[in-house]
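Below: one structure, written as structure tokens.
For this depiction, one protein chain was excluded, whereas all remaining protein chains were kept in their positions.
And then subunit A:
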Amino acid sequence: MSDKKRVSRRQFLNYTLTGVGGFMAAGMLAPMVRFAIDPVLKSKEGGDLKSVASVDEITKEPQRFEWTIDQVDGWYESEVQKTAWVYKDDNDEIVALSPICTHLGCTVDWGSNDEYPNEFYCPCHGGRYTKDGDNVPGTPPTAPLPVFEHETKEGMLYLGEAKDRGGA
């Protein structure tokens, strides 16, 4: 062993102390950090689909439907109101769009702006979407409106979670 590589007594003690100290600190902090980051690591369970409206109420024109879901927020459970814009497209397929603007989360309205009667319009920053929920280029939103997963059973429309459709 060359003298250069030799670890001095002082260095050895330094390494040992740092190691033991680091181990103790890690043992102390690991549970606390895992505890703090738990919300990030918790797997999200998909909610059940909820009955929203009768299928014959749905027209070609988007209509606002409201329903409530049971929301569990940590130790707090409550009923939360959800909203969807629902219509039948040209192939008679049901489309249910989330009203949450993909720009910064305001609520969009159908045809509320006289200048854009057949579009979804967001009053916050003038974001616009076509009837099928695609964002109009040149307006603030960069992604189309999310679509609710849906299902029809015994003449009723059931809606689940709103799914993002990506963006460009």
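We adopt the following convention: contacts are C-beta pairs under 8 Å (C-beta built on N, C-alpha and C of every residue); 3 or more make two chains touch, one makes a residue touch a chain; residues count from 1.
As a convention for this text, contacts and distances are computed from a predicted model.
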Name check vs UniProt for the chain missing from the figure, options "phosphoenolpyruvate--glycerone phosphotransferase", "Branched-chain amino acid ABC transporter permease", "Cytochrome b6" or "FAD-binding molybdopterin dehydrogenase", returns "Cytochrome b6"
Full-complex touch with the removed chain, picking from A:Gly74, A:Gly105, A:Pro137 or A:Gly166, is A:Gly74
Touch assignment to the omitted chain, from A:Arg6, A:Arg34 or A:Lys60, lands on A:Arg34
Where subunit A meets the chain that is not shown, the residues are 28-29, 31-32, 34-36, 38, 41, 74-76
